[in-house]
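Just one protein chain is left out here, and the rest sit where they should.
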Amino acid sequence: MKKTFLVAGGDLRFVTLADRLAECYTVYAVGFGKNVDISDRVRVIDWVTDMDLRADYIILPLPVSADGITVSTPYSGSSISLESLIPVIKDDGIVLGGMLAPDVRKLFEEKGITVEDYASREEFAVLNAVATAEGAIQVAMEELATTLSGRKVLVLGAGRIAKVLIDMLKGFHADITVAARKCSDLAWARVYGCGAVNISSMNQQLEESEVIINTIPAVILDEKKLKLISKNSLVIDLASKPGGVDFDTAGKLGIKAVWLLSLPGKVAPVTSGEVIAETVINILSERGELDDRL
Amino acid sequence: MKKTFLVAGGDLRFVTLADRLAECYTVYAVGFGKNVDISDRVRVIDWVTDMDLRADYIILPLPVSADGITVSTPYSGSSISLESLIPVIKDDGIVLGGMLAPDVRKLFEEKGITVEDYASREEFAVLNAVATAEGAIQVAMEELATTLSGRKVLVLGAGRIAKVLIDMLKGFHADITVAARKCSDLAWARVYGCGAVNISSMNQQLEESEVIINTIPAVILDEKKLKLISKNSLVIDLASKPGGVDFDTAGKLGIKAVWLLSLPGKVAPVTSGEVIAETVINILSERGELDDRL
Amino acid sequence: MKKTFLVAGGDLRFVTLADRLAECYTVYAVGFGKNVDISDRVRVIDWVTDMDLRADYIILPLPVSADGITVSTPYSGSSISLESLIPVIKDDGIVLGGMLAPDVRKLFEEKGITVEDYASREEFAVLNAVATAEGAIQVAMEELATTLSGRKVLVLGAGRIAKVLIDMLKGFHADITVAARKCSDLAWARVYGCGAVNISSMNQQLEESEVIINTIPAVILDEKKLKLISKNSLVIDLASKPGGVDFDTAGKLGIKAVWLLSLPGKVAPVTSGEVIAETVINILSERGELDDRL
Partner (left out) sequence: MKKTFLVAGGDLRFVTLADRLAECYTVYAVGFGKNVDISDRVRVIDWVTDMDLRADYIILPLPVSADGITVSTPYSGSSISLESLIPVIKDDGIVLGGMLAPDVRKLFEEKGITVEDYASREEFAVLNAVATAEGAIQVAMEELATTLSGRKVLVLGAGRIAKVLIDMLKGFHADITVAARKCSDLAWARVYGCGAVNISSMNQQLEESEVIINTIPAVILDEKKLKLISKNSLVIDLASKPGGVDFDTAGKLGIKAVWLLSLPGKVAPVTSGEVIAETVINILSERGELDDRL
């Protein structure tokens, strides 16, 4: 028999996710309001209590909740309390949410329900890096009065997002330098045809670069560093809070600096929803829950 | 002695051009109003008659004139008549404009002044293709709810813009097919790792593609072809007038179709101005006019 | 009714071609000896006179003939005279050969037979450029004691082979400069992310480059130029006769210089045979000869 999912709340990503899961499974969706365009194969319900059976799995949004009490339902006027979900999931069911706070996790686990965080999976982060990198490139194109092609670009950091970004920027034949700390990161940068500089000695690169993109979640571009950057340069910060740029100082110095957060859901909600669906399937498959594939 | 240029009218591209030329030559600029930020090395004048010597070369905008009588001066309230430029250029001077109408050309040639059209040069078209391709990619990113990465893209045509576009889209690992007519164009598409299909038998590709970008200046996507395209697909037309898409029908069919014209000046005015400056230098160098380099 | 081809002589390329054509048409092959491994769908005959019907089309090798009298048959001990082919082709048949000498062409045309040279087609040249570029890269890898990745490479010329070569070298993140004469060629080089220098002022690039690849069929690298090149550099000449390098002087100067001719047939005979088959099909299709496709 087909497994049953309840998709509770979320934005366009979760509309897509519900649709993709419904290709193979029974899917209920709650918390999406009247005006959202959901495929017919998803059973849209108004209230959690409208379900006519208990769900094997509940999918919660990313992030799950703003207040720790109700599920995020940006598309709906009515709220869904996290508590109200407990009766509609099977005793051996699984709740899958993104960036779950400890309290939310505890709420379900205390009832014996298994809780998984899809946002902590490596493949989720890898696949999402594509949308983040594209978002950065889109903003760079929008902000620059020059082409991106041929620009001197400095990328701070060498993690997943930096790697994908470099790969895309190469397609524009940008002149890329990577600033990082670890020898192996600098080696990777060179292997991919970039310049490489230790982040502790990147002053010259800061001065010369026309676009500087930070991916490191620590204030790398402080007043001292910002003063080296040309007023014509564009600074893009992709780091999660606290971010990597002293934006106040950047503003005072007249440097255009943009902080881009949570790009995947903004620039590519459909792809982002597919990524969450795929990650959820992977988690459940590894637990032996689903027969096989989506 | 340094040669003297008069840059008469134009948009941000011509501010950049004036600045670049002023690195090596004496440059006057007229028709830019008070609020335009021009570098100090350019001698900004209010009226053509403010020049204290006659120019060796006059640079006119792209396009030169909307009415055939006055120079395009989008940054200035006051107009400059084409006639008024004749007395300020040397007898053996050269006027360089973009997309010169026959009448405008005649106006100067009748006085024995040489006229050159920088927009008809091959390197101008090649270098401008970069900004056009970037503009198309920027719009694709803005319009798509998915990533551009991994998308099935159909490019109509195999000229300069198509070639540059393919090269950039490759950087996003898009799945590209080129539709063209000539065997050699289809060969080039395959050499660059794209699928290739004769434009007369591309129905399947029209149905399957998620992004369709036209570069051919003829109505390729007529009603019959548009009916094959999915409502979720994005159509971008880069062809100059009359364009390659029947937009009325596309609208009726609910297909998102965008016509992007004159992208270089819009998305990358600074680079575009540099390209014009470089082309002007090339033209003059080939005529033996300038000692050597910019 | 299926059209009939006679493939007369040639090397492994023509074995492949015969096989590909036999997917759709009736194909006889002569001049391949006993030891050549040809697919069963090709009708291998010992003598031209063994054909039981007259051919619509005869395919001759590339080049057709060394002596102007017999077909090149490197795989067979027995020779086939060009004359002997005339009786076995239909009166309105077509002979297709590669790099046809005027006398050979005349021989058939005098009998009213149409003659086409597939080697003069643009798509043939484009598709063959891939094998040529790969051959150059293979030799560069074999000769270099360093990786190709990261090398400073100077490419002389900006034609088809240069373009494909640049595209492949980019995949190795080589640091490429193109030397050419035309402004538009230099523009293309930059659009593809290469440095660009006028061939008349490339002395510095000759000194600095670790690999120099010539594609221009004229002696560009004469004694004066060779003296600028480092003894550790590798020079590869892809130009057809007379070649682009003064090899005697290179030898005296101790510079490793390699002249690579006719690469497609050597490094990728199967692909090369497929390219000839495709070109032949294109020629015949454009003449309205074949119903449609291979």
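So that you can tell them apart, the chains are marked A, B and C in the order they are listed, and the count of residues begins at 1 in each.
Keep this in mind: a residue touches a chain if its C-beta (ideal position, glycine included) is under 8 Å from a C-beta of that chain, and two chains touch if they have at least 3 such contacts.
All of these numbers come straight from a predicted model, not from anything done at the bench.
Of the chains on view, those touched by the hidden chain across the whole complex are A, B, C.
In the complete complex, the hidden chain is touched by one of C:D19, C:D56 or C:E134, namely C:E134. Screening B:G33, B:G68, B:P87 or B:G193 for touch with the missing chain picks out B:G193. Checked against the full complex, the one of C:D67, C:E110 or C:E142 touching the unshown chain is C:E142.
Contact with the chain that does not appear here is found for just one residue of C:K90, C:K170 or C:K256, C:K170. Annotation for chain B: contacts to the undisplayed chain at residues 149-150, 173, 190-193. Mapped onto chain C, the interface with the missing chain covers residues 12, 130-131, 134, 137-138, 141-142, 144-150, 167-172, 267-271. Where chain A meets the omitted chain, the residues involved are 121-123, 126-127, 129-130, 164, 167, 182-184, 186-188, 190-192, 282.
By our rule, only the chains that are shown with their structure count from here on.
Distance between chain centres (mean CA atoms), chain B to chain C: 37 Å.
Multi-chain contact residues, meaning those touching two or more other chains, occur in chain A at positions 149-150.
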